[in-house]
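A single protein chain has been omitted; all remaining protein chains appear in their positions.
Entry: subunit A
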């Protein structure tokens, strides 16, 4: 593309993940012209499957997805990191990974498609903690359903298993039948504890849906579903393109231009990989570039008009960074064989700690019994213990059939001191600064994690477990949120209840960056619902203007 080519559309979207691509699809189908600028390359599933099969470190979710020099993403969750530089007392707890490529990070999600609970939107009012969102659950309910239909979500009948988020419509697909291992886990929890195990709602086909096949249980949702039975943002890209939306890969947006009053965005500028600069004009603009990259872009675009960055009169861009902090343990069950890893990866959850009056004191959490194929882990463990020959083979069978992994999502709170800034020392190939994040776990989250550790110890005891291996410290669950926080007051928030920036009337943000609290369920369905609500607002304004 030559630099003199003028690109223009009714709506210009930055980022092609689930948020950007689903907005593009909705608008294009309504006859609105759309350009989506994606920093990373266009990619296809099969070569990630090949990369996975040839990867020595199979649990590395980022491993099969190398990044490009012009759209770098974190290579792993190691601190120090080659891209996302974290610091502070809990630096390692914010070492998020994500993908910068067409379709976004849902290339390697597990398909967990939770709605938030009504209380998650009113944490301040109900429990005196954190903030309230500038919208209620009921405002989002129709868009949750729209997102579930778009992705193809399977889940339980609320009359049989109520997950706490009221529904006007049943799930688009019936719940996924859980594995033998999950059945045994559920039986144990139901019979021996006051808690329960529920079906996880999943963007995974339990029947052919949207031109994609039924799940065959390859147990590889992360890092890559080999058959496309699990939704990812790439499918919304295909739909949006078929409806006429224009997607530009390898287009790294670095500047957001405004009018002289600084009230309206007039254009965005992007670099191609050779640093040729291009200007794209439009009537409306949506930044849908992931929590970390969205805040980074707003800060990078600082100029004389907005010296602290775009949409940042509150000073809250890059602040209030949240995540689901994880507690994780792996152990060997002393009970009957479970053989985890038959079927999809994450299918069942203990949901008793998603809400309760104790939320005034400690964060909520949920627990996954991860249904992960443990054969490779068992083999490495047995070799390290010194087994050979027939004894090694017996150990592999025993450990692979008895290894149990539990992990949690523990709720964070928005703290302005947990902050993303631009690196002063590291830049990418285009000269754009890397992101730095300072992170200190809120005491609220620490207390939640302590409670989880107690629960896990009880469960290990119930399963007569041995060989406990606790993941040291706290680890990130890759659900970053809060960096352009939503609120009613422009003095302490970046966007309003419709995800429109307080400062610029035609600039919207569609990302987990707008979350005011982070709840416990995986964030993607809420990101998609918010994005579809943005699309609805844009349709109303553009079609009825």
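By definition in this document, a contact is a pair of C-beta atoms (placed from the backbone, for glycine too) under 8 Å apart; a residue touches a chain by one contact, two chains touch by 3 or more; residues count from 1.
Here is the rule we use: contacts and distances are computed from a predicted model.
The chain that is not shown carries the UniProt protein name "Sorbitol dehydrogenase", picked from "NADH-quinone oxidoreductase subunit H", "Cationic peptide transport system ATP-binding protein", "Amino acid ABC transporter permease" or "Sorbitol dehydrogenase". Between the chain not shown and the residues A:21, A:165, A:250 or A:301, the one that touches is A:250.
The hidden chain makes contact, of the residues A:91, A:243, A:267 or A:392, with A:392.
Across the entire complex, the residue among A:88, A:142, A:244 or A:273 in touch with the chain not shown is A:273.
Listed by residue number, the positions of subunit A touching the unshown chain are 1, 41-44, 46-47, 49-62, 66, 68-69, 76-78, 97, 177-180, 183, 206, 208, 211-220, 224, 226-228, 235, 238, 241, 249-250, 272-274, 336-337, 339, 341-343, 373, 375-381, 383-398, 400-402, 469.
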